[in-house]
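As you look at this complex, bear in mind that one protein chain is not there, while each of the others sits in place.
Entry: chain A
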Amino acid sequence: MLLNRQNSGERWRKRRDGKEKVTGELRYLTDMTAEGMLYGRVLRSSHPHARILSLDTSAAENHEGVVAVITHRDVPGLNRFGIAVPDQPALCEDTVRYIGDAIAAVAAITPEIAAYALSLIRVEYEVMETITDPMRALEDTAPRLHPQGNVLHRTQVKHGDAARALQNCAYVVKEIYSTPRQMHAYMETEGGLFIPEPDGRLTVYAPTQHGYKDRMQIARILDWEEERIRVISSPIGGSFGGKDELNVQPYGSLLALKSGRPVKMHNSRMESVRAGLKRHPMKIEMETGMDEHGRLKAHRVRIVADTGAYATLGAPVLNFATEHCMGPYRWEHMDVEGISVYTNNGVSGEFRGFGGNQAIFAMEGQMDRLAELIGMDPWEFRMLNRRYPDDPGPLQQEIWRTNGLEQVMQALAQSSLWQRRRAMSDPSAYDFLSDASSPPWIKRGIGAALAMHGAGLGYGIDDPAGGRLSLNAAGQIEAAFSYEEFGQGLITTLEIMLMDLFHCTSEDISIVIGDTDRVPHSGSSTASRSTTMAWMGLQRLKNPFLQAILQKAHDMTGIPLEQLTTGEQGIWQVTLEDDTEVSREWVISYREIAAEAQGNEFTFDTKFSYPTTPDEVVGGHFLYTYAAVAAEVEVNTLSGHVRLLDTYHTVAAGPAINPMGFIGQIEGGSVMALGFTLTEDAVMEEGHYMTRNMDTYMIPGIQDMHTSLEVEAIEDLPENDPFGPRGIGEIGSVALAPAITAAIRQATGTWVTQLPVARDQLIRPAGVWQQEGVRP
């Protein structure tokens, strides 16, 4: 279905959290204040790599208005955090490894005093060699950034004999692709409010994608029982993976406890750039061979990921890139090795697409080069080499069978954008592409790319899910999950699911998320998993819940159980004749039933795990979503400027529960990928950021937006598919880059291997343009 407001019917719903967002009433966690509140600030390292020789905070402590100063000596528990590998110091003891490393933090009565107090802290450093290149980090003479050395993680996938097969291939394409240090650039920078409660507990109001994980990590730092900490973590002004890891929470918590007063933290944009996570820059070398008929034979891949100073999710990201660098294609010989390397650059971590973006850019680039080499239409070439529904997954693991790949490929082939590309196979049609009214140095091209993207955390990683459904005291059907709303529209998706299940109205529903005191542990909002997990949770909870409240309604009214059903405001009696409803009468309200509840009579919990492949392949996925993207670009060969004109996205992810949210996620992911492709790079020199704010780090603005963006949802799933709708938070962001670079190739004849696209390689001397450009 082409997704838009007209086609969506009643599912096109105003967001449940929308009114307070458009009126400015919504208090984000960084908008909060408290009586007697202090302002926290963090002193970060002056050098990307240095030994701390001495640290003197006395002048800051003695300054008027400063209430607390903390260093590593004030950390009672584990002075480390990290969602997978806790190797990042909350406050550095003896060594700093990147420019965002924290050394001390201050809480003061005004932000100005806190900032001034930081300048009073004396740190003596012994500066050490800065490692900015992962290849340098791998040399024997490089200083060791961590006790175990400079390698965070290695991956390897091998079957067949790729080296030998490549020698026998009729055609081989070899390229090295590199991708930028992309920044999440969420509009709300990290921050929050930290309140020591009179009863000895600590309340943390700070955005995260996983409140329980934060609670565990904060408890570990404070050496507290987890239950003493309450983490309130939504609403969030954007995350995209960037707030999944702790950021200000260690400092806010420690300062609040040391001062005994509420502490507010809110990173400036520059501090956010300096300390925050980025997408892993990767260099991906690919050597890909096919036979004389265009059948893929062998694929040899080497991935080097710059994970920066600390691990965070560097290892799983590399696993994901390894799994996704072979695309949805059939191979006889495969040889992939990946390495994730520590450097003194900014910390790389989780980011929408999770390593898939880099891998898919490279893989799809190879496909276009191979197709051109053999003179085939690039989409037919992909069709020829695509995996079949029964084929094992990329890591030879068992995966859940769907027709998604076939369907997105067909849909793209039929899209008007790709039809236009097809029309160009007639060389005389090429001129029609370059608009007659455009000057001759403006060139146009159309490209397309394909993605198969895994969801969930993958085999071997604890991936719990669950949820709670209850009838609350106010007489509302209440669903509680530990998922978070960071803008993706989860709350409205949940609302629509509940209305579908119980035929009730929005007013009959209560949705509780983002508060560890009020929600069960149902896993994190990451890896495009929340929608699927919430749907599966509600499927499990629906029947026991219905049985309980309908039984109660029956007990209270004597109406036969089989005639009772849930509906608007309460229970209704429905009489059927030959399966047709003949009458519907009001019976009793939810509120009246709730008033009769004994204890937790109407509260149901469920626990389960995200579905995983049965094969022991670490990180291997079981559920995949498929997408195909076409893009039309216009290149100004005098300035090298690339403008995206038109895109078509088709996504096979099962039912589009919340079409407005679906479109938003695909459009948003697409434009984020546009930035990844054309303009975004957090440039570092010698371990220092050169791009520190939104004036030099260029995310797309409305002027960069393409005129047309079509989103087509393929909603089919296999009959009785037990997993329901798949998440689409990431899939919109993974395949646009190769589609754009394929279009640039068609427009200018230039193969792009490095992102963001360097303009200078697209500039042609005036008058030479007639000979340039590749006709399909």
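Just so it is clear, contacts are C-beta pairs under 8 Å (C-beta built on N, C-alpha and C of every residue); 3 or more make two chains touch, one makes a residue touch a chain; residues count from 1.
Going forward, contacts and distances are computed from a predicted model.
K.L.:
Leaving aside the chains on screen, match the unshown one to its UniProt name from "Molybdate ABC transporter substrate-binding protein", "NADH ubiquinone oxidoreductase", "Xanthine dehydrogenase subunit E" or "Aspartyl/glutamyl-tRNA(Asn/Gln) amidotransferase subunit B".
P.N.:
Spelling it out: the chain absent from the display is recorded in UniProt as "Xanthine dehydrogenase subunit E".
K.L.:
Kindly state which of the options A:G24, A:P198, A:G558 or A:G599 is in contact with the chain not pictured.
P.N.:
A:G24
K.L.:
Who touches the missing chain here, A:P196, A:G489 or A:G687?
P.N.:
A:G489
K.L.:
Given the contact definition stated above, which residue among A:I236, A:L538 or A:L564 touches the chain not shown here?
P.N.:
Considering all chains, including the one not shown, the answer is A:I236.
K.L.:
If you put the missing chain back, which residues of chain A would it touch?
P.N.:
On the chain A side, contact with the omitted chain comes from 5, 14-15, 17-19, 21-28, 30-31, 33, 64, 113, 116, 184-189, 235-238, 240, 266, 268-269, 486-489, 660-661, 663-665, 667-672, 693-695, 699-703, 705, 707, 709.
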